[in-house]
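With one protein chain held back, the other chains of the complex are shown just where they sit.
Here is subunit A:
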Amino acid sequence: MTTPTIDLPGPIFAKLAPHPYQLRALSRGARTNGRATQEPRALSINASPLSHAHGSALVRLGDTTVLCGVRGELLPVEQIPQFRPLGGEEEYLEGEYGGAGGIGRGELRDYDLLVPNIELATGSAPQFLPGVPPTALAQTLSTRVYSLLHAAGLVKAGDLRVWYRPGEGKKQEDGGMEGVEQEVAEEDRVVAYWVLYIDLLFLSYDGNPFDAAWAAVVAALRDTKLPVTRWDPDREMVVCSRAEERKLNIKGLPVACSAAVFMEKEQSEAVTVAGDGRNWILLDPDRLEETLCKEMITIVVDCSDGETRIKSLEKQGGTVLGRELIRGFVGVAEERWAEVQMAMK
């Protein structure tokens, strides 16, 4: 019996046998998508595409498109179950400038002022169809963004406080939140907080969702302008000014950089013969590559102070990436940081 010659076009071969297809391409020095192993896709950021949100950004990473809208809503302190009024000047100054990365007295976390949610079920890819509860991936992504938002200290608690300064109203009519540097009178108090609802909508999904989502969050927060607020003692509510807006002070520019490890052996075999065979580190994996790779690494770096700071490092699923490789990967992430910084401008 003669073996029939197989003559299949690329896309069909990729569907039938994705792993050998990818392996053959990598042995020839390029990935199936034509990129080199350490070559990310181009990132483009479009700021303020939305008019109803306080801040928004559209991020395209190859064929992954994500839209982020930030909307501020007010949370009066009476609604906070365990509200602790800010103490004297000392404590509030510490929250403003000092503290761990500017997160203040943990107000952001304690009062849950940042609410990121990621929606994948927009038909962004065939596996994400609506009408079902959020997938495990969507939940994981939301939680990762949530914890990184708090850990990186992007948003300052001071920006989200709404003050009532009884003394100031006599001096100038619309005091609002500005003039925080001024000496605090005794009666000054925080009456409400801004809660930032950060909603992310994937319009198109083609791998590496975290990098794209995080870039969108950072770009949207940098774009966010909250209205200037004032406490109206007569109506006992916070009122906002339509004319005046204030930008959020976003600290630093953390950039996420992800890669996947592609093993020569297929996943089922790799468990038994670990550490055997060649492997490739694929920067910025696409949808096909993500399904073939088990080991993933995400590193979040911030080089905006001149030196590289690692904000977060996550790695799961394998044993290939050791200390040396991770150290080398930081260099890759630094290059990525420069690219993303260019795109943010």
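Here is the rule we go by: contacts are C-beta pairs under 8 Å (C-beta built on N, C-alpha and C of every residue); 3 or more make two chains touch, one makes a residue touch a chain; residues count from 1.
Keep this in mind: contacts and distances are computed from a predicted model.
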Pick from "Vacuolar protein sorting Vps45", "Ribosome biogenesis regulatory protein", "3' exoribonuclease family, domain 1-domain-containing protein" or "Small ubiquitin-related modifier" the UniProt protein name of the chain that isn't shown here.
"3' exoribonuclease family, domain 1-domain-containing protein"
Where A:40, A:69 or A:285 are the choices, the one touching the absent chain is A:69
Options A:86, A:201 or A:343, residue touching the unrepresented chain
A:201
From the list A:240, A:303 or A:344, which touches the chain that is not on show?
A:240
Out of A:227, A:254 or A:318, only one touches the absent chain, namely A:227
Missing-chain contacts mapped onto subunit A:
50-53, 56, 63, 65, 67, 69, 71-76, 78-81, 111-113, 115-117, 119, 122-126, 129-131, 133-134, 139, 142-143, 146, 195, 197, 199, 201, 203-206, 227, 229-230, 232, 237-243, 287
